[in-house]
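This structure is in structure tokens; I'll ask about it shortly.
For this depiction, one protein chain was excluded, whereas all remaining protein chains were kept in their positions.
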Amino acid sequence: MIGISKGMAETFRRMLRPAVTLTYPDTKRELPERARMSFAMARDENGQPQCKSCMLCERSCPDDAIKIESEKRADGPGRELTKFTIDLGKCMYCGLCVEQCSTDGLRHTGDFENNSPDRADMMLVLYEAEPGSVTPPTIDESTPEQLAEVTDAFGALPAEPAEPAEPQGGAS
Amino acid sequence: MMLVLKTLLGVVVIAVVVLVNTVVVMWCERKWAGHLQSRLGPMRTGWHGMLQPFADALKMLGKEDFTPAGADRLLFGVAPVLAYAPSIFIYCATPWMAQFVGYSFDVGIFMIFAVAALFPVSILLAGWAANNKYALMGGFRAAAQQISYEVPMIMAVLGVIMLAGSMKLSTIVDAQAHVWNAVTQPFAFLLFFICMLAELNRTPFDLPEAESELVAGYMTEFSSMRFAMFFLAEYTNLFTWSLFTSLLFLGGWGGPGPAFLGFVWLLLKTYAIVFMVVWVRWALPRLRVDQLMEFGWKVLIPAALLNMFFTALGIVTNVFVLVGLQVVLLVGFVWLVSRIGKRAGHGAREVAAARASASPEVTP
Partner (left out) sequence: MTTRSAIAVDTRTFEGISGVFEVGVLGMGDLPSAHTMPRHLIDVLTALKQERGFTHLSLLTAAERPAETPGVKMVYAVTRRTDHTTLMLSVDLPEESLRVPTIVALWPGALPLEREVYDLFGVVFEGSPNLRRIVLRDDFAGHPLRKGFVMTPGGVDAEDLAWALASHGDDGPAPQPENSDPKRTVPLPYPSVAEQLARPGDPILHSQRQLLHMGPQHPSMHGVLHLWLALEGEMVLASEVTHGYLHRCIEKLAETRSYRACTALVDRADYVSGFHTELALLMGAEELAQIEVPPKAQYLRVLMSELVRLTSHTTWFAACGIDVGAFTPMLFSFRDREAILDFFEEITGGRMMFNYFRPGGVKDDLPAGCADRLHAYLKTLSASIDGYEALLTTNEIFRNRTCGIGVISPQTILDFGVTGPMARASGVDIDLRRDEPYAAYADFDVHVPLGEIGDSFDRYAVRIAEMRESARLAMLALEGMPEGDFVTPGVPRAIKPPAGCAYRRVESPRGELGVYLESDGTAQPWRMKIRSPAFSNLHVTNAVLPGRRISDIIAIVSSVDVVMGEIDR
């Protein structure tokens, strides 16, 4: 009986104290800076995406959720991003892509309300260039060391980046 | 003609009053459970979730009415109705106030217990009809439990009947005009309360539907409104038994103020008992089935017999002997239950001992 009364006293004590519930979505907890939620693409001062299609993120993604489409720059070396999609239905939010990003362009946002009844909605398009709107580059080259590491890990990049990038077949 | 109209009116009024109270009890349970656990409980449907029971009812209506392939279709359909019907039927003999009673039986209590005894039958039917092993086990547990706990429950009430000299509920309430039975019969009150928890299948005696063991016990295969019937019956019963407790032990509608306030007093007392039941449920674990039977037959029934004997002794001597013997019983009972807790193993073994061996200098 003593043990029983202890438990009852404890629950009663809690009843007298205010509840701890946050009534989401009326009150939302402030998410910490490092929280790994949805994604965003940072833009530079010209409004261009801070991505130079180095494929580091796509190759590091364990789930093949990232798809980068790019074309060869007309006015110089490197490639121009045309489309950047993340399939949030495949993504496991491990954050490896954000960590690998050579230009700090790919970032996490605090948005976690990504539910949808439709798989098609899970395709997050971070950037899509309008056809013919390719503009001159404003960002520097990717560091050769980073490229070398990824090449080591996931097989060589296409030798001549003039070919359209084939993202498949990286692993194994 | 007048009689028919009067009866109909009475039926409607009672059904409405009971239904409204059932809904309020459901809401109270959710809110109190929430606050006992540092939560808020329902907040979104109406003011502080007042409309939650109605939202639930709508949800239930929208669910698929499912009958398992191997079920006994007739019994499967009858069982929920049989569960809910007696819980309303009981109110034909329940007095709400001195003048406000459906039909004042001379043997009101007898009638009430007789009708209440139908509930385990419906549970057994439900368990059998569903053709599910878990449901069947739940049904058997319910039957065994309710039969075992009805005996000490009725015996606990016998003391009250002896004091009032009548089985008529209004007479019993009137007999408590000066002092409540809970004061003169504290042990019988405790006994009745414990048995009531078992009759209601509430924690710590919620074995028939023990969700962590038997999925949902006898209700496993029921869905939609069939499930809602059981659910409703359960909460109606909770209100009913709390009402009886306040009638039998807490002086019923007696209280200061004009006579019409009696109804308010009765409801207040009833809800106090409902709170006790809810509080117990959200603080305690569940007994094991053999421990439950053992507790019923080896502790409660002998205790109830002693209670009867001591009450009789008190009645033939004086009120001090009556109360004194009750206190003796109470102390003995508490001691016994604590001993049962220790007997299970090694009472001296405390977590404190393990803690001490673990970290002698626990940082505060």
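Letters are used for the chains, namely A and B, taken in the order the chains are written, and counting of residues starts over at 1 for each.
Keep this in mind: contacts are C-beta pairs under 8 Å (C-beta built on N, C-alpha and C of every residue); 3 or more make two chains touch, one makes a residue touch a chain.
Keep in mind that this is a model prediction, so the values were computed, not measured.
Of the chains on view, those touched by the hidden chain across the whole complex are A, B. Only one residue in the set B:Val160, B:Val274 or B:Leu287 touches the chain that does not appear here, and it is B:Leu287.
From the set B:Pro204, B:Gly262, B:Gly296 or B:Gly314, the residue in touch with the chain omitted from the display is B:Pro204, counting the whole complex. Among B:Leu82, B:Ile123 or B:Met137, only B:Met137 touches the chain that is left out of the view.
Not every partner is drawn; the one left out touches chain A at residues 1-4, 6-7, 9-11, 14, 20, 29, 31-36, 60, 62, 92-96, 99-100, 108, 146, 149-150, 152-154, 171-172.
Within the entire complex, the positions of chain B that touch the omitted partner chain are 36-39, 133, 137, 203-204, 206-207, 210-215, 282-291, 337-338, 340-342, 344-347, 349-351, 354-355, 357-360, 362-364.
Please note the rule applied: only the chains that are shown with their structure count from here on.
Measuring from the averaged C-alpha position of chain A to that of chain B gives a distance of 56 Å.
In the complex of the two chains, the chain A residues touching chain B come out as 1-4, 7-8, 10-12, 14-15, 17, 19-21, 23.
Chain contact summary for the complex, chain B toward chain A: residues 32, 34-40, 43, 279-280, 282-284, 334, 337-338, 341.
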